[in-house]
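One protein chain omitted, others in place.
Each chain gets a letter, A, B and C, in the order it is written, and its residues are counted from 1.
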Amino acid sequence: MGREINFASDNAAPAHPAIMEALQQENNGPAMGYGNDATTQRMEDRFKDLFDCELRAFPVATGTAANVLALATLTPPFGSIYCHKNSHIQEDECGAPEFYTHGAKLALLDGEDGKISPEDLKLALLQSGRGVVHHVQPAALSLTQVTEGGTIYTADEISSLTAVAREFDLSVHMDGARFANAIAALSCRAADITWKAGVDVLSFGGTKNGAMSVEAVVFFDLEKAAEFEFRRKRGAHLFSKSRYLSAQLDRLIENDLWIDLASNANQMAARMATGLQRAGRPLLHPVQANILFTRLDEKSIGKAKDAGFLFYVMGEGDEAPVRLVTSWNTTETDVDQFLSCIG
Amino acid sequence: MGREINFASDNAAPAHPAIMEALQQENNGPAMGYGNDATTQRMEDRFKDLFDCELRAFPVATGTAANVLALATLTPPFGSIYCHKNSHIQEDECGAPEFYTHGAKLALLDGEDGKISPEDLKLALLQSGRGVVHHVQPAALSLTQVTEGGTIYTADEISSLTAVAREFDLSVHMDGARFANAIAALSCRAADITWKAGVDVLSFGGTKNGAMSVEAVVFFDLEKAAEFEFRRKRGAHLFSKSRYLSAQLDRLIENDLWIDLASNANQMAARMATGLQRAGRPLLHPVQANILFTRLDEKSIGKAKDAGFLFYVMGEGDEAPVRLVTSWNTTETDVDQFLSCIG
Amino acid sequence: MGREINFASDNAAPAHPAIMEALQQENNGPAMGYGNDATTQRMEDRFKDLFDCELRAFPVATGTAANVLALATLTPPFGSIYCHKNSHIQEDECGAPEFYTHGAKLALLDGEDGKISPEDLKLALLQSGRGVVHHVQPAALSLTQVTEGGTIYTADEISSLTAVAREFDLSVHMDGARFANAIAALSCRAADITWKAGVDVLSFGGTKNGAMSVEAVVFFDLEKAAEFEFRRKRGAHLFSKSRYLSAQLDRLIENDLWIDLASNANQMAARMATGLQRAGRPLLHPVQANILFTRLDEKSIGKAKDAGFLFYVMGEGDEAPVRLVTSWNTTETDVDQFLSCIG
Partner (left out) sequence: MGREINFASDNAAPAHPAIMEALQQENNGPAMGYGNDATTQRMEDRFKDLFDCELRAFPVATGTAANVLALATLTPPFGSIYCHKNSHIQEDECGAPEFYTHGAKLALLDGEDGKISPEDLKLALLQSGRGVVHHVQPAALSLTQVTEGGTIYTADEISSLTAVAREFDLSVHMDGARFANAIAALSCRAADITWKAGVDVLSFGGTKNGAMSVEAVVFFDLEKAAEFEFRRKRGAHLFSKSRYLSAQLDRLIENDLWIDLASNANQMAARMATGLQRAGRPLLHPVQANILFTRLDEKSIGKAKDAGFLFYVMGEGDEAPVRLVTSWNTTETDVDQFLSCIG
């Protein structure tokens, strides 16, 4: 096997050819900068159709930017953001949420398979010292969809969580870096697991789903969007040539490309899961999207790496946990070769 | 005339075809994320050759990001940054420098044609209350090359300014959003107006010079680079697919494309300046790069706008100041049509 | 003359004996912390009487704390605060306003005798780029009463300035470190130059007027007070033993002690001004409160310093500007000795 096959992350995949074409088409002349262009307007209109509602959709270039700019509009400096203890905003953003919120605190919740339960959320909020000046004040709930455990919240589960949030006057953010994979898996409308289920702001992921580099911050609560543009500029995330970001989002949504790409990733993960189970390997969390966790012996890990497969080993020793992420361009052959390699 | 001709900003131009090709070539398979890829390494090596020295070069996607991440590594929260009162960091970044430095102050200097003089800098530093706890402490000098007035600092001028900075223990940043235009105009080596002239960190512009969206933060003081990567990640400016940023820089520098593109912009500005002078229009600053300022009567402004020309009118009334910016793709025909329109 | 006489600042004076007595009386047993005590409640009630309105009054221990906590409740991080270029918040707080507002910008206005004019304010606001994402957004006006020039805004002058502020949706803060001196000079009600003239929040000074260390942040706009307590705690300015702060304010206001003390300081400044004029010395600004500026020759400066007088010489050379500040405990003898010394 001559080439690398990357199961380390879906952000290792290249851009889908249609995205490259869209960028090429965008490159046909001048346009006013900073989002004052036709493509950005068309992109936002497409989001309105996609979500069946009024909204504001702002392109940014990284998932972290989407998350932390969204959270900064929801949380005062003396606020706290409730999230899973393994969430990306806690573990993988080098304190960007604290930077953008000017020092708000992340209040960490545990929960199986990467999911928060309404009971745990409520208990934490009851003990949070609301209204007491010595304590940071609960301000937002941030849910990750697909979770870091590779699992998916159902619309009902989201509604139960946001109901608790509302009871305590929290705003709700969804980190949807893999939102497409959730929609593809649930076969529901985008609205069903967002605004209809109580979400105020969504980080809509593109980069991990076949874009070159783009995410959208989607505000269903229009009032909360008012500050966003100043915070984005001040965060140095307003592109003069914004249209090249918008063009990627526009093309992703057009003709459901985003769903098709996420569906492939999900199917390849399902194929991998089936193969692993047949091989007697455990699945550490339910496999619902494009991320799966298993355990491999050292010999299999070595063999797979020698064969050119890239993936994360989460610890040491024999039977160490292994994370595998499939992508829009993962093929059945990729999966089957991996399975035969570790079989 | 059917199409728009944009003299409003060089960031309105599309990307150069060679940049699009480079992106397409980069799109040929997976790669590890966050800059751990071969293209990013190659790009940094090219910068070392270009500047004839050891350095670190980090890609970011916006000019503001380059400026403020650089400044944040040079300036403590209780520090101050000396800059021209019309500089981009003061006027056009919505307080991003204050955000990224956690509240440092910009100390504003006046100066003709957008340029700071060593005398004014020294006087301001003498009066700054160094070492006195009530006052913010001078920490950095930020020079803009090409200036907002469209003028260029010579190597000697820069050396004189950085000598004052050194005398007062200031670090030196250069906002080189149009660094290429300066190099093209001065016909010198990149080193001559940067590290050899006392500059510690350079914002090397790409977006305004034919890239899609990319700038590099170039550290000549390697020690000051140590914190940079954490600050970039925390600012949400580390791209998972960094290679698409690096590919643009790599291609810009290869075979001096960046110089060729900037030279065209400069030549078109010179042609415009000559034409304006012939038409009896004043030049409000020396025209040394690709930005020029003149005055136009209301009728001419109207005629030019009707003809599809875009540009900024800086005020009101007859004979209002007008700013014209030429780009890598501005043609002689564009310039001549404008001149005949307002002639 | 054996002892020092301090004209350097009114914060060099000790506390008035009545303040020490009040502290001693407060020290008679335990009390719940953090402002949940009877003295703090009584203090706030006294402020309501003093200002003839509903309000919230919060004690803090430094003038800078009062200013920046007030401004932080009025100004978003992407906002700007309009103030005189020589104001304390710009020149003497080491960037505390930027720290507490998370990086808002101070927009500096010039103006004779330390005073801002409504015309200058309006012009600056018209040119501020309101609503444009590239620019920080005007959020607050901060007036200093008594000004750094030792002058006083009349109620009408304040109303004219706050009318401009309202027109542009700015909140209004008053830095009243020497508010007592202004009230004593104007012989008006405290309400006349605050909420009735359009002020939203007042830093009410105590330390420079005979207290040990206390200021009050007085909110006339009750809604804006909501965040204050969290910001104060987070700024580490909530005292567990708050009652010792409140006791000072309570005693200052009781029986108009604050007016009596300020009146003495003002009268001593007036006496000094008369004496200087008789001696042919210029007054660089109108003397309206307890600060005055004159020019002295080197010989007189030396003589006065040798005689034990402390004061600031603002520059170098013969006939350098000199600042003299009188205090609640300055005596006629102090003034006359100084005058005879430099006469």
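The rule is short, and it goes like this: contacts are C-beta pairs under 8 Å (C-beta built on N, C-alpha and C of every residue); 3 or more make two chains touch, one makes a residue touch a chain.
As the structure is a prediction and not an experimental result, all values here were calculated from the model.
Residue in contact with the omitted chain (choice from C:94, C:136 or C:268): C:94.
Summary of contacts with the chain left out: across C:6, C:194 or C:300, the touching residue is C:6. One of C:159, C:213, C:267 or C:337 touches the chain omitted from the figure, and that residue is C:213. Touching the chain that is not shown, out of B:113, B:229, B:256 or B:319: B:229 (per the contact rule at the top).
Although one chain is not shown, part of subunit A still touches it, namely residues 77-78, 80, 91-95, 98-99, 101-106, 133-136.
Contacts to the hidden chain, counted on subunit C, fall at residues 3-6, 8-9, 11-15, 17, 20, 23-24, 26-33, 60-65, 68-69, 93-96, 99-100, 207-208, 212-213, 230, 233-241, 244, 310, 327.
Mapped onto subunit B, the footprint of the missing chain covers residues 34, 76-78, 102, 133-134, 137, 227, 229-234, 238.
We take it that only the chains that are shown with their structure count from here on.
Although subunit B and subunit C share one sequence, what matters here is the overlap of their interface residues, and that overlap exceeds half of the numbers used.
Averaging Cα atoms per chain gives one point for each, and the point farthest from that of subunit B is the centre of C. Our note on geometry: subunit A versus subunit C, Cα centroid distance of 51 Å, whole angstroms. Separating the centre of subunit A from that of subunit B, both taken as means of CA atoms, is a distance of 34 Å.
Computed from the mean C-alpha positions, the centre of subunit B lies at a distance of 42 Å from the centre of subunit C. Those residues of subunit A in touch with two or more other chains are numbered 230, 233-234, 238.
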